[in-house]
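For this depiction, one protein chain was excluded, whereas all remaining protein chains were kept in their positions.
To keep things simple, chains are lettered A, B and C as they appear, and every chain counts its residues starting from 1.
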Amino acid sequence: MPGNTFGQLFRISTWGESHGESIGVVIDGCPAGLPITAEEIQKELDRRRTGQSKVTTTRKEPDRIRILSGVFQGKTTGTPLAMMVENADADSSKYELIKHLYRPGHADFTYDKKYGFRDYRGGGRSSARETVGRVAAGAIAKKLLARRKIKVFAYTRQIGDLVMQSFSQKEIENNIVRCPDKKMAEQMVQAILQARKDGDSLGGVIEVVAKGVPAGLGEPVFDRLDADLAKALMSLPAVKGVEVGIGFEAARLRGSECNDVFIAKNGKITTKTNNAGGVLGGISNGNDIVLRMVVKPTSSINREQDTVTQKGRKSKIRVEGRHDPCVAPRAVPMAEAMVALVLIDHLLRQKQAQL
Amino acid sequence: MPGNTFGQLFRISTWGESHGESIGVVIDGCPAGLPITAEEIQKELDRRRTGQSKVTTTRKEPDRIRILSGVFQGKTTGTPLAMMVENADADSSKYELIKHLYRPGHADFTYDKKYGFRDYRGGGRSSARETVGRVAAGAIAKKLLARRKIKVFAYTRQIGDLVMQSFSQKEIENNIVRCPDKKMAEQMVQAILQARKDGDSLGGVIEVVAKGVPAGLGEPVFDRLDADLAKALMSLPAVKGVEVGIGFEAARLRGSECNDVFIAKNGKITTKTNNAGGVLGGISNGNDIVLRMVVKPTSSINREQDTVTQKGRKSKIRVEGRHDPCVAPRAVPMAEAMVALVLIDHLLRQKQAQL
Amino acid sequence: MPGNTFGQLFRISTWGESHGESIGVVIDGCPAGLPITAEEIQKELDRRRTGQSKVTTTRKEPDRIRILSGVFQGKTTGTPLAMMVENADADSSKYELIKHLYRPGHADFTYDKKYGFRDYRGGGRSSARETVGRVAAGAIAKKLLARRKIKVFAYTRQIGDLVMQSFSQKEIENNIVRCPDKKMAEQMVQAILQARKDGDSLGGVIEVVAKGVPAGLGEPVFDRLDADLAKALMSLPAVKGVEVGIGFEAARLRGSECNDVFIAKNGKITTKTNNAGGVLGGISNGNDIVLRMVVKPTSSINREQDTVTQKGRKSKIRVEGRHDPCVAPRAVPMAEAMVALVLIDHLLRQKQAQL
Partner (left out) sequence: MPGNTFGQLFRISTWGESHGESIGVVIDGCPAGLPITAEEIQKELDRRRTGQSKVTTTRKEPDRIRILSGVFQGKTTGTPLAMMVENADADSSKYELIKHLYRPGHADFTYDKKYGFRDYRGGGRSSARETVGRVAAGAIAKKLLARRKIKVFAYTRQIGDLVMQSFSQKEIENNIVRCPDKKMAEQMVQAILQARKDGDSLGGVIEVVAKGVPAGLGEPVFDRLDADLAKALMSLPAVKGVEVGIGFEAARLRGSECNDVFIAKNGKITTKTNNAGGVLGGISNGNDIVLRMVVKPTSSINREQDTVTQKGRKSKIRVEGRHDPCVAPRAVPMAEAMVALVLIDHLLRQKQAQL
């Protein structure tokens, strides 16, 4: 069973390799009648694209989106919506030199094991470039959610040891690390630049919030909303952990501290606290959905590392491609896209819960 | 799209409610020819069953498994393998009294929102009792894995503030909290008993390890092995976070610290460290798979809590059913089952990767 | 990928063997709030059960349905609805004698090839007994359809050379072959009894009609309504062909004869004729859905036939179990069930077509 498709009712399938001629996505299950333009999608892609700031890779991909099908007279038709982006600035020469070596932290070795060989140029299919399709599809998911007054946004919470100390939503897109704490953002930028200078990289934590999600989304018992969200985020490159609401902190709490007590507010039932992160028994409870994911420090670093050749001989490697010294800033729109995709999928699934 | 089915090629569907007449599971996709007995499955169920020790709920469910189909002359036939357990000790009387109240931390409110009404007896479908079917199916998955020399085991790593300090695998099943650190296990038992005495409950962290997993399992880009594992664990009751390998610690590391350097060992390529937790680019690399999940403190506590009625009126609730003061000990076999189910599924999926 | 599940949103999974201890079905995706009783389901099972008349097998299965989960206070809860029937009158002795022989027309040989061995008692999983679960699930599908004023019924159109000449709907359930032509029904009964006397069997054609189906059901391009219906009927035992509307007759017509001209009737757009059988481009057009399926003559006949042993040695076989001399009469409720299951599935799927 192939694994390049995500979602049940709003279903996306991505295709393409880092240095192939193009990459893309097909959405199946987008309801008919949604007004959509390439420009709206482009906006989201621009937030994820390379070369957008001094803390990202210098590969220059304009990532111009083309809508190939599924839109007629400016509206979705209900039939598959295919989108494509050309790979413009792929430089495979660096990869020719190291094609017999396994880059630490990368999928070179595991792809060889799985498929018997691999497209070694830029990581091939395992490249984060694949997420172009996710973000493009996520832009449409976000637009659908907006019609239901649901808003998804994410931000950088932590980079290395630096953890945000204050929160200002409007600050997020005002700085190049996408941190809601302006002061901390500046320190994060410096830390990233220093890491790059050191031929090294940094990890981080992204937080995602969805506001306006109605109670009732999520399918017990396996396709719980939080289980699907966990899978969605964990399927992003470099992610090593996901938590919802109070998360790992829950281990240290007692039930009387962790339980969110029910209250009535403006005639609506809600909870006093939101340790649950908006999900009870796998189903949304109407509160904000709150999730966090950790991204490991970029595996490609500009310094010599030990490794082996495909044949298992000891060797040294220096990965000279163009890389993000920290993936967090560009992972923010990716995380938003994945959460938006899960939410729209479950909104559609919820339609059949009752007669 | 209904959500009571898990897996693609080794596919399980669970059914049943906490206080219904019985609960069960249907496995579709189990290869033909596997010798299996009810006793082997029973063993795993006994590890998850209620009333097994002084730190678990006092509900006494014998959980005798019946194999209804799919086995002939002691071997699986390749056709659906249905299993069932009767609910013997369901006592719904306590739930009649609180059926109009929403228990904090539980799915009462969200099920009402999703379905319009709910089976309020013992939590109905949202009860952890549903995991009987998972553990039964997991027993078969484990047996299939054992034929490939793959072994999955889990243990309690943390309860409240108590974190294990040493590891002895044989110790795990020797104590009732399933902690590989004998000394810490004793403290954990005391802490749980104290919490129950206080009318309260404790959270914890479970670690799962899979040994012998061959390199090559996992389907890029969405059905990554770690993404499917994250979903599997997050779909268990009370779980609020999942991490693989180094997990959230990765945020604080630099690439040069986090990368697992490739080495050759006995003619086989492996890595020097295992920060990755056995997964690179979503595909197993032949190292131990290492995961952790956090369980929140049991929501049902034997003390008065604020809440509201279904109509939103303020009220008080005391949940008097029989509950585990900490779900960690019984969550150990559940976590093993889920990881085993994901692994066998991906082993089958891997068969088609190459010509 | 296992094949014992049918449907996307209203999804059924059947399990069980002909001579196992019981057989059953799990429905996942039934909306919450539908009032349902075991009696309503029993009614449909009684139409399919063995021993109901002199033209069916003499195996006496009461087929008492038990609802195991998914119904609370008389209404569906939205969670999996499991149902089970015990196998009461299984007599495996006849099968012991022929377990090394391949019965012509049966799946003995192919199951051996697929799975390496087989449950030879009564055909095991390949027995038409498996359809108990389908008919039980179909009863619920029918009830859901009835709320939308959709009615599905089927009847025997042909047995051997005898083709119905007139149509009276109320006649269908008045005779034991379920033919809407009373006179022809009598001849059909005689033909069946004669065939049994001859140690032989007869084939037939079943027609299924669905009335009240709204326009718009069916998903282009693969999950067309007619494609899903074709699969549904072809998945029934003994079916060798399916046609919709004008069917194979279309080969001989010209476009000007075959096209159904659009007209307006009572302010509603419809077509003058219904050669299409209610489906245009894979989507229902509001007309009656009309389908036919052919069932081959029962493979088990009470006379000596040539065959081979499992090792390929020449042998003779006489199949002495209890069999229907013609499967058509009991195939009528099976066909209705399958069509009802497809329709309810597509009704649910249609909910997402538009914003």
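The rule we apply is simple: a residue touches a chain if its C-beta (ideal position, glycine included) is under 8 Å from a C-beta of that chain, and two chains touch if they have at least 3 such contacts.
Just so it is clear, the model here is predicted, and its values are computed rather than measured.
The residue touching the chain not shown here, chosen from C:41, C:177 or C:246, is C:246. When the whole complex is considered, the residue among C:181, C:228 or C:336 that touches the unshown chain is C:228. Residues of chain B in contact with the chain left out of this view: 1, 9, 29, 31-34, 78-79, 144, 147, 220, 348, 351-355. Where chain A meets the chain that is not shown, the touching residues are 1-5, 8-9, 11, 13-17, 20-24, 26, 28-29, 32-33, 68-70, 72-73, 75, 77-82, 84, 114-119, 124-125. Remark: the residues of chain C touching the chain excluded from display are 1-6, 8-9, 14, 102, 104-107, 109-111, 113-116, 125-126, 130, 158-161, 195, 198-205, 214-224, 226-228, 230-232, 234-235, 237, 240-248, 250-264, 267-269, 271-272, 275-277, 280-286, 294-301, 303, 305-308, 312-314, 349-350, 353-354.
The rule is short, and it goes like this: only the chains that are shown with their structure count from here on.
One finds 26 Å separating the Cα centroids of chain A and chain B. Remark: chain B and chain C have CA centroids separated by 39 Å (rounded to whole angstrom).
Rounded to whole angstrom units, the spacing between the C-alpha centres of chain A and chain C is 46.
Listed for chain B are residues 1-5, 8-9, 14, 114-116, 125, each touching two or more other chains.
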